[in-house]
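Chains shown are a subset, placed as in the full complex.
Chains here go by letter, A, B and C, matching the order in which they are written, and residues are numbered from 1 within each.
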Amino acid sequence: MNVSIVGATGYGGLELIRLLKNHPNMKIASLHTSSKFDRKISENHTHLLHEDFVLEEVNPEKIADKSDIVFLATPSGVSAELVSAFSQVNVKVIDLSGDLRLKTPGEYEKWYKKTAAPQKIIDSAVYGLSEWNAQQIKEANIIANPGCYPTATLLGLAPLFIEGLATEDVIIDAKSGVSGAGKSPSEMTHFSDMNENFKIYKVHEHQHIPEIEQQLSTWSQNMQPITFTTHLVPMTRGIMATMYVKVNKRISTQELYDLYQTSYNSHPFVRIQRSGQFPVTKQVYGSNFCDIGMAYDERTGKVTIVSVIDNLVKGAAGQAIQNANIMMGLDETAGLSTIPIYP
Amino acid sequence: MNVSIVGATGYGGLELIRLLKNHPNMKIASLHTSSKFDRKISENHTHLLHEDFVLEEVNPEKIADKSDIVFLATPSGVSAELVSAFSQVNVKVIDLSGDLRLKTPGEYEKWYKKTAAPQKIIDSAVYGLSEWNAQQIKEANIIANPGCYPTATLLGLAPLFIEGLATEDVIIDAKSGVSGAGKSPSEMTHFSDMNENFKIYKVHEHQHIPEIEQQLSTWSQNMQPITFTTHLVPMTRGIMATMYVKVNKRISTQELYDLYQTSYNSHPFVRIQRSGQFPVTKQVYGSNFCDIGMAYDERTGKVTIVSVIDNLVKGAAGQAIQNANIMMGLDETAGLSTIPIYP
Amino acid sequence: MNVSIVGATGYGGLELIRLLKNHPNMKIASLHTSSKFDRKISENHTHLLHEDFVLEEVNPEKIADKSDIVFLATPSGVSAELVSAFSQVNVKVIDLSGDLRLKTPGEYEKWYKKTAAPQKIIDSAVYGLSEWNAQQIKEANIIANPGCYPTATLLGLAPLFIEGLATEDVIIDAKSGVSGAGKSPSEMTHFSDMNENFKIYKVHEHQHIPEIEQQLSTWSQNMQPITFTTHLVPMTRGIMATMYVKVNKRISTQELYDLYQTSYNSHPFVRIQRSGQFPVTKQVYGSNFCDIGMAYDERTGKVTIVSVIDNLVKGAAGQAIQNANIMMGLDETAGLSTIPIYP
């Protein structure tokens, strides 16, 4: 099976290359960028020394000729245009940007401040939250790959919402490594400014808010607006979402564990922590795992859920490959069953 | 004015030495430890090369002879014993541990799992939240210096509680640099484990919970139990408390700012951020500032408050000196008016 | 092919587990520790959640019954004893400690301050510098796996020494990530002390000095004592050796490149940098690569060689597996052909 990557030199694209290198059923047919093509990718990305990929221009027809799947690891705004072109040719599309995730163009334009993709394209895209939408993913031609924060958050909240235990007063305090801010240098991500620093950003304004709410509302009709804040941690990879949920009934921590164990029993990439333990971001470093811990607080009647992922793997390239596996009828874990890097 | 420091080689003690070095009215008379005394502190603490302090045994009478104030930078459990001895001699005491903060010994024993100090001692100790308890501090002989998390949290919540705007459903998601975990090496603070890692710890069990609630309840009789979680950030210094508060009435972000500006107008160490900006931990690095930003979220009706301090300065040694200044009738900022280290 | 790991919970052992997970020809038969056995390794090592390995006591006979190879990821001093026991049973041994590397027991005892292994054992051990000793490794039953610093250094110096270009005045300034100091917490590796810090240690006294000199002297009879210093970098993984060599004749940078390209042409894990570029440690993160850059300095007549590895992979577990592959007649790269993690 052949695959192509558009946007190969961003962090998402580079991570796809790394993971696909050892995929037993997929082979990278071509790498594409919108500029600086016709050179070897290893010239500016020395971790790829000895890899012979040459960067090519984006030509949907040529890509469709040689590949079964194209991964769009392009920024929001760019994907919307590309996916229209790719929908004309015979290739399955997995889009890692936010362009196809929101079903209502007006919502997209409000939160992203960009022009939305055509409604027809949006309608045909399936939201690729692998653990919960596998049936639709199997039949899809276009996947809107979830955002990093929504992945950590939704996997953490799903059992509570599906079970009808939570509807309102959900607070999500999310923290991310700096690679989530992308590869372009900026003041915010300058080493001397970011090191020994902890930052909060986009308070009440993050574009992942409507994405999370959209999915939560498919699980629970009475879903209320969520409070969601995002922080940058002086580290490269990793997301932790600490979630505070008011539940509608008393529930023991053990019952919580049983619920989560049952919910994720057949899902190899979601690991429920031992009772009394909470996950740290490093325990999923470089892997496609999402690890979850939780506890009911007798004093407040609230549940605290903690979910961690590697933002570039389960939060981007890893889940994209997982979705590709599901789409193509392969084992869901193909190419992804590695042990996290520790320490 | 002469001062002594007990527990001089812990992080709190070392920070007191650093800050007192340039205090215009206070002079370090002696440094004390419970072990390894009779040697120069610079032997094992090379940043103090050229400083001639010799570590001495703890002898309350001798300390009282030469000093006006003694700072106890000793661990919880140790301070309780020491302060009883110091209360017999003529010296003012500022205790940086948690031993004298909780007014109910039972609460102390429940959260600290240690024997509480005698009720009489506890009763005579004033909680040294400088900005809000200055009147009592002026007349005190024993100060219970606030914890690092409570300082950031209480300064951030005070105006809302005092104004009666908030009573319930307060969630505090707190993050700390690793120096907050102290100087003793441990698995949790081993560099290779902590670097590139973000950890949550003591979920629902942190001993600062009752300290925060005790102070909040002096401001608001209907105070409900808080949800409070703590995280370790891979950096050395700094605390950010992100606080989510349901307010009892609609309030604009501008009204919030006005309230906070007014509340802290006469308090030089609390700096209210420009509207629309939120503080980062690095902007107070090495200083005694507490910087606060906030916003009202129209979608959820909740207020998000963000407060940052340097855990070793405003969260420990700096506030201790601020309290000493207030006690001794000095300018509150004496020795503390430095610019944060940046970058 | 079955393998066992003794010392499975140290950094070397954990890295062997990670790498062997995806080895096409080797399967972990058992994991062993000297204490805390009979429990699942995932209990204290949460990145291994979902892995079912139970830690077992060290019993050489039982290990030999089920495994073809045993990896000793045990500390210096411990390996010396174990390897004697394993030499009595039918299993190939790869020792990651320093115990079998030095051919002269007196040298071992001088630098390690411990009792050396029996001469007979030492004599039967082959120094496993994979790229240069493959012939001997193929026929060995016991491998002394090289140290992390010696691996980076020797791969960097080999062409110059073998070609007879360098004999004296070699200065090696080596820098390592903190995982090189092992997993036991200590003051030196405490996060708050090590973060934002750069340290030099064991000046003129590092036990890797005789290991490097021993191998250099097999390449060049006139080898003079080297100057070798080691530093700790506030990062977890990675070694850079910056080497300064006085060459006996004028040589252009291009000639240097040709020499190195030729020397390592058939060695897939040594990558020679493009001319004018020097490697950074991150470009080999998590991989078995050793990347090398170099330049001749017209002003001084010296050559600067820069070599980087991941200390836990090419500097420990990765090279151990490479050696196992060579010993067992497998493809040298089996289980090791991954792309480094970036960023």
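Here, a residue touches a chain if its C-beta (ideal position, glycine included) is under 8 Å from a C-beta of that chain, and two chains touch if they have at least 3 such contacts.
Here the structure is a predicted model, which means the values were calculated and not measured.
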Problem - Overall copies of the shared sequence [whole complex; 3 in view] - result: 4
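Going forward, only the chains that are shown with their structure count from here on.
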Handout entry: Chain nearest the overall C-alpha centroid of the shown protein atoms
Key = A
Fill in the blank from the handout: CA centroids of chain A and chain B: separation to the nearest Å works out as 38
Fill in the blank from the handout: Cα centre of chain A to Cα centre of chain C, whole Å, reads 36
Practice task
Starting from the mean Cα coordinates of chain B and chain C, work out the distance between those two points in Å.
Solution key: 46
Completion exercise
Expected list for chain A, residues touching two or more other chains, is 195-196, 236-237, 279-280, 282, 285, 343
Exercise for the section: Enumerate the contact residues on chain B facing chain A in the complex. Expected result: 169, 171, 173, 175, 177, 192-193, 195-201, 203-204, 224-227, 229, 231, 233-238, 240, 242, 244, 246, 278, 280-282, 285, 295, 297, 299-300, 302, 304, 306, 308, 343
Exercise for the section: Please name which positions on chain B make contact with chain C in the complex. Expected result: 11, 177-179, 181, 183, 185-187, 189-192, 194-196, 234-236
Handout entry: Footprint of chain C on chain A - complex, ascending
Key = 11, 14, 17-18, 21-22, 43, 45-51, 179, 183, 195-196, 236-237, 268, 271, 273-274, 277, 279-280, 282-287, 289, 291, 337-343
